[in-house]
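Before we start, here is the structure in question, set down as structure tokens.
== chain A ==
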Amino acid sequence: MNEITSAIQIIPLEHYILLSIIMFSIGVLGVLFRRNTIVILMCIELMFNSVNLLLTAFAAYHSDLTGQVFVFFIMIVAAAEVAVGLSILVMMKRNVDSVDINQLNRLKW
Partner candidate 1 sequence: MVTDSYLKALVWLVPLLPLAGFLITGLGRKRLKGHIAGILASTAVVISFVLSVILFFSLRKPGTEPLTVTLFSWITTGELSVPFAFLIDPLSLTMMLIVTGVGALIHIYSIGYMHHDERVNTFFAQMNLFTFSMLLLVMGSGYLLLFIGWEGVGLCSYLLIGFWFKNPDYNYAARKAFVMNRIGDLGFLLGIILMFFTFHSLSFSEVFGKAATFDKGAPVITAITLLLLVGAVGKSAQIPLFTWLPDAMAGPTPVSALIHAATMVTAGIYMIARSGVLFNLAPVTLTVIMVLGLATAILAAIIALKQNDIKKVLAYSTVSQLGYMFLALGLGAYSAAVFHVTTHAFFKALLFLGAGSVIHAMGGEQDITRMGGLKTKLPVTFLTFAIATLAISGIPPFSGFFSKDLILAKAFEHNLVLYVFALGGALLTCFYMFRLLFVVFFGNLRSPEVHPHESPRIMTIPLMILAVLATVGGFLNMPSLLGGHSGFLAFLQPSTQSLETGELAHSTEWGLIFLSLALLGTVFWIAWRKFLKQKHIPEKDDHTLNLAGKIVYQKLYIDQIYAFLLEKPYSWLSSFLFRKVENQLLDPLVDGVGHLTSELGTLTRRFQRGNLSFYLFAMVAGILLFIVFILFV
Partner candidate 2 sequence: MKLLILLFLPLFAGLLLLITRKYRFSGYLAPASALISLVVTLMVISGVPSGNVSVDWMQVPGVRFNLQLDEISKIMLLLTGLLYPFILLSSWGREQTNQASLQALLLFSQSALTGVFLAGNAFLFYVCWELALLPVFFILLLWGGPGRRSITLKFFIYTLAGSLFLLFGIIYLYLQTPGLHSADFAAMAQLQLPEKTQQWLFWILFIGLAVKMPLFPFHTWQPPAYTTAPPQGTMVLAGIMSKMGIYGVFRLLFLVLPQGVLFWQNTVIILGLTGVVYASVIAFRQNNLKTLIAFSSLAHISLMVAALFAANTYAVQGVLFQVVAHGITIVALFYLVMLTEEKAGTSELSGMGGLKISAPRLALLFMLVMLGGIALPLTSGFIGEFLMITGIFKVSVWFALAGGLTLVLGAVYMLYAYQRAFLGPLNPAPEHKGDIISRDQWWLIPLVILILVLGIWPQPVLNLVLTIPELLRPLPLP
């Protein structure tokens, strides 16, 4: 365990943070500019993972396990969320025969 921690600590923390931020930003940009819902879901997943990465890195640097435990929670919840999300997507596909996020825009003003 400590080995892994020290292995992680070889790379400076800033790099992890930077990587996470870049991943997160890519996710955000994907969410903003893609219109295919599947892709957007994947982008959100990317954001989740950037958080996971960040948490793991911090946990390693703080030598604190809770951060890593949190990652497990996140993974489980993310899975549940994706399950629900995909089912909603299926329903949507059934209703409008499309997975474009802007297809559904009857509720407005």
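On how the list was made: all candidates are chains of the complex that A comes from, given by their letters.
By our rule, a residue touches a chain if its C-beta (ideal position, glycine included) is under 8 Å from a C-beta of that chain, and two chains touch if they have at least 3 such contacts; residues count from 1.
In this text the structure is predicted, and so the values were computed from the model without any measurement.
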Single touching candidate for chain A, where 1 or 2 all sit in one complex: 1
Of chain A, residues touching candidate 1 in the complex: 28, 31-32, 35, 101-102, 104-109
